[in-house]
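All protein chains of the complex are present and in place, except for one that has been dropped.
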Amino acid sequence: MIADLPPGLILILGAILVPFLPGRLRQLYLLALPVLGGLQLYGLEHGSFAQTQIFGYQLTLLRVDALSVVFGTIFLITAFLNVIYGLHQRDAVQEAAALVYSGAAIGAVFVGDLISLFVFWELTAISSVFLIWASRNERAYRAGMRYLIIQVGSGVILLAGVILHAQATGSIAFDRLGLTNLATALIFIAFGIKCAFPFLHNWMQDAYPEATVVGTVVLSAFTTKLAIYALARAFPGTEILIYIGAIMTVFPVFFAVIENDLRRVLAFSLNNQLGFMVVGIGVGTPVALNGAISHAFVHIIYKALLFMSMGAVLHRVGTVKASELGGLFRSMPLTAVFCMVGAASISAFPLFSGFVTKSLTLTGVAEAGYVITWLVLVFASAGVLEHSGIKIPYFAFFAHDSGLRCREAPANMLIAMGLAAFLCIFLGVYPEPLYAMLPYQVDYEPYTTSHVLSQLQLLFFAMLAFAVLIRTGLYPAERPSTNLNTDWIYRKALPALVRWAMTVGAAVRDGVLARGRRRLERALVQITRHHGPEGILARTVTTGNTVLWVALLLAVMLLLNFV
Amino acid sequence: MIAAHLPALQIVLPLAAAPLCLLLRRGTLAWALALAASWAALVCAALLLRQVLISGPISYELGSWAAPWGIEYRVDAVNGFVLLIVAAVGAVILPYARTSVAHELPEEQHATFYTAFLLCLTGLLGVTITGDAFNLFVFLEISSLSSYVLIALGRDRRALTAAFQYLVMGTIGATFIVIGVGLLYMATGTLNMMDLAERLPPLAGNRTVLVAFAFLTVGTGLKLALFPLHFWLPNAYAYAPSVVTGFLAATATKVSVYVLLRFFFTVFGVGYSFEVLSVGKLLIPLAAIAILVCSTVAIFQNDVKRMLAYSSIAQIGYMIMGIGFATTTGLTAGILHLFNHAMMKGGLFLALGCVFLRVGSVRLEALHGLGKRMPLTMFSFVLGGLSLVGVPLTVGFISKWYLVQAALERDDWILAVVVLVGSLLALVYVWRVVEAAYFKPAPEGAAKVEEAPLSMLIPTWVLIGASIYFGIDTSLTVGVARQAAAQLIGGAS
Amino acid sequence: MDNGLETEDTGGPKGEPHWLDRKRTGKRVFWGLIALCAGLGLADFLYRRHGIFDFEEFPLAYAIFGFVCFFGIVLSGYPLRKLVMRDEDYYDR
Partner (left out) sequence: MSPPDAILLSLAIPLAGAALIALAHRRPNLREAVTLVTSGLMFLTVASLVPEVMAGGRPEATLIEMLPGLPLRFEVEPLGMMFGLLASGLWIVTSVYSIGYMRANDEAHQTRYYVCFAVALASTIGVAFAGNMMTLFVFYEALTLSTYPLVAHKGTDEAMRGGRTYLGLLLFTSIGLQLLGILWTWRIAGTLDFTVGGILAGKASGPVVGILLLLYVYGIGKAALMPFHRWLPAAMVAPTPVSALLHAVAVVKVGVFTVMKVVVYIFGIDLLAATGHGVWLTYIAAATLLSASLVALTQDNLKARLAYSTISQLAYVVLGAALANPWGVIGGSMHIAMHAMGKITLFFCAGAIYTATHKTEVSQMTGLGRIMPFTFGAFLIGSLSIIGLPPLGGAWGKWYLMLGAAEGEQLIMIAVLMISSLLNVAYLIPIVARGFFLPSPEPQPASAGAAAAPRGGIREAPMFCVVPLCLTALGCLALFFFADPIYRLLEPIAAP
């Protein structure tokens, strides 16, 4: 293997061949690429490689350090799981797009300069949208367009920030930037869009549920976590992130409660989980950062697992609307179990992966003395349990029987979910390998009696509340609906505004044009009257009149000169 | 020996050939003679100009009477150039004339035609070459009278009225000129232009001189169709035989412009004309109006010949404007345009003559689809039209370049814009023809039309070719025009 | 602890397939959960938990917090629905 080849490029370049390979061979090939990437990553030493010059800028395509290796590793693992999950499909577009998308995300993780980051940043946007469009229906097309514009928007904002930064400092190094001026603010916002900051978040809930079965799984892993990586790289310890993150953990919780589409519920949950990481980065102490990074690591796996299980349901049943599901445990028992493993992980039950990382983050926040933030996060933890821990498995697999009967998910999906579930439990039980990868020395023991007890109290009393609510019938029934969110601004308000503006503009323009045309016509009539074939200036003039002109001219000349 | 008498030969050759033509009676023979005479005149003119450019102005005493008393022929860069233009156009048009005249005029009038043509040529050459004010009037009358005949030969009944009006107007113009010349003689006692130029400055305040100036200006203005004295021109051009239109458009007005130049700059002197009397203030607005109004009128014409006639008035406006500036650049522009317009307008009218020969009409509708059927003719028209518009690589561009430059030198923005707007108006009327010829289908059941004969095409293309060539290689025209302008500005040379 | 979750929610696929549908099961799960919670709550009085903040060590702090929050979150769905819920084809119209 070439020494300096960035692992991401293996996937990106490898994607070119995908459409040309026949069935079985293609499957093997798809599986082999992430493995190759992993091998390449494994063989890399820390340092900067694959450097090149363009326009006098030094580009670094391969910067290997602890932070990039953590994210590179998890991205590669996920890419591999995704391939397995998608093996049943025969869609070269999706397969190639997923590869390019994963590769771009991995590529972005390893770059050492902002220009290369921009390149891969945009590449993730372009390649991922195909996973949405691949649903091949009008809704997905529209959602994809919105998604693409927002993602590209993030890219151009990043570009603007990078340019201002380069112009001001002469540096394009992708290192700690800090929120200091307009340039870094733009970069921050660009990251924030991909990270689904509050009010910039809605592309996720909008687009992810419209993607294909496999597409949503792939999408959930990379874009937002790439943003987390970028924030961790460039803005650790930026205080505003704490508040942003805190809000992020809270508000999706409420929307998730009333949401009917379970994949959209998961998107809200994703948003909420990102909040924990953002807070960790914002706190910026070694513990908090470790918490954020490790949380991102395990989160990718369990969120993928949850999306996979919902994807399996969608694949078999054709819908993931809570109001139409229920009782599927009969048909898809394995999927149900895997889903619950994922649910337990995300809810941070002890012995599941979420527990060992979320507690790390919370400890970091608490140790830094952010009391209110800490309380908010604990509150949000209860929220997580509500929408991801209970709502997802309960309404899909239990609740009242919808009468839907189907086959268990395809084998490849089960394998992928099984592997993911295994990882969730493995890391929950034995977090040391993960801790060892983290950029800072970890001196932390998650399994203390106090921790476990507190967490169990929180979770079980919350579950008790759920049980009470269900039994009393207070739990709001799931109803088919559309819930307004910030996307209302660009899906309703903005188009209406534009339509209005264009109507007004057109009216004004028409008015002006009509007036102009009337004036022009009048002028033309005048011109024709005087200059036209029978006009006064073109008519054949009688000799007498001509002579009159002669006399006139002579008179004028004489007068002018005599006076 | 011959070289010494070139100025005389210039006039004598066509003058002598004219009556011979009438005697020959047979059209073909008359044509051949006229052709020979015109070519000889061209040779004379070319040699004269060459001589002038090499060794300076030539003075020639007719009949060996010394200058103040006898008639002096005097050739300098200005009239040498005009001589060349006139002679060249005459020489190019005559080969063309044979077919065209044979087609448009009855056999028995051919000899008359060539006679009149030669007389007209003689007159124009004479006006140009003479250095005597009264002699100038005489030649002017020769050319005018013969051109009335030429126009009246037109087939259209309206040609007669047109010729009549032209006659009346021309006569008034001639009368004015003769009055002006007479007054000058009264004041100075001489008719020789050089002497006049010497004697006039002390008389700057003299009212007689002033009145003479006014009469001369208006008289010449009539002859050169200065707006608003142009009303005779459209009809005259429109109804005259094709050859005549081409010839007159290319030469007659140009010679009149030359006369104006001569009086303003040589006889009265630039100081008197433009500073004391500030004639420029009168001429420039008239020129500007001519450019705008007549170009606009041209747009509305459906008879292409009339369209070009109005265009001519506008183009004369350009020359007058250049003269009115009374600066070296302005004069260069005026004189250049004199030549350039002769080439392009001559070529355009000849192209129309070809159309008339084949189609029998030059109305716009008759031109539909001609681009395919008479490709060479129509393409020459397009090129000539582009030149009229002033597209680069054509002579029209060169003239306009200098004219706008002259306007800018005076910081006169409005006039610069007027000139350019004139170009754009020209674009409109030219493009009406182009669209008709190239993009409108030929009318259903139209007679099959052949390309014009070579005898007509070649002269057309010579003029059009010249209007392209001299738009690219301007060394000759610009060189001569600048020299001429410098001479005129520098006063009596 | 894992068992608690299993009994509560799924009952596991290993048992007879439809036992979950019986009303009795639901009751059992509910009461089992209450018992479990009681046990966990009791533990707080037997064992002094360590926390970073003082209020963490207050007995049943997490339990109450969890219960109240969950209740609040779910019930907040009603006003929120009033505010933002629209028909399913809202954006397609």
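Observations on the model:
Letters A, B and C mark the chains in the order given here, with residues in each chain numbered from 1 onward.
The rule is short, and it goes like this: contacts are C-beta pairs under 8 Å (C-beta built on N, C-alpha and C of every residue); 3 or more make two chains touch, one makes a residue touch a chain.
Note that this is a predicted model, so its numbers are computed, not measured.
Of the chains on view, those touched by the hidden chain across the whole complex are A, B. Per the touch definition above, the residue from B:423, B:467 or B:487 contacting the chain not shown is B:423.
For the chain left out of this panel, the touching residue among A:10, A:62, A:157 or A:232 is A:157. Screening A:32, A:145, A:429 or A:560 against the full complex identifies A:145 as the residue touching the chain left out. Chain B residues in contact with the hidden partner, per the touch definition given at the top, are 386, 389-393, 398, 400-401, 404-405, 408-409, 416-417, 420-421, 423-424, 427, 431, 435, 438-439, 472-475, 478, 482.
Within chain A, the residues in touch with the undisplayed chain are 54-55, 93, 118-119, 122-123, 125-126, 129, 133-138, 140-141, 144-145, 148-149, 152-153, 155-157, 159-160, 163-164, 166-168, 182.
One rule holds for everything that comes next: only the chains that are shown with their structure count from here on.
One simple way to say how far apart two chains are is to compare their mean CA positions; for chain A and chain C this gives 30 Å.
We define each chain's centre as the mean of its Cα atoms; on that basis chain B and chain C are separated by 107 Å. Averaging Cα coordinates per chain places chain A and chain B 79 Å apart. Contacts with at least two other chains are made by no residue of chain C.
Looking at chain B, no residue sits in touch with two or more other chains. Partner chain A is touched in their complex by these residues of chain B: 165, 168-169, 172, 176, 207, 210-211, 213-215, 217-218, 221-222, 228-229, 231-232, 234-235, 277, 279, 282, 293-294, 296-297, 299-302, 310. Note for the complex: chain A touches chain B at residues 527-528, 531-533, 535, 537-538, 540-541, 543, 545-547, 549-550, 553-554, 556-558, 560-562.
The part of chain C that touches chain A in the complex is made up of residues 1-2, 4-5, 8-10, 13, 17, 20-21, 29-30, 33-34, 36-37, 40-41, 43-44, 47, 49-53, 56, 60-71, 73-78, 80-81, 83-92.
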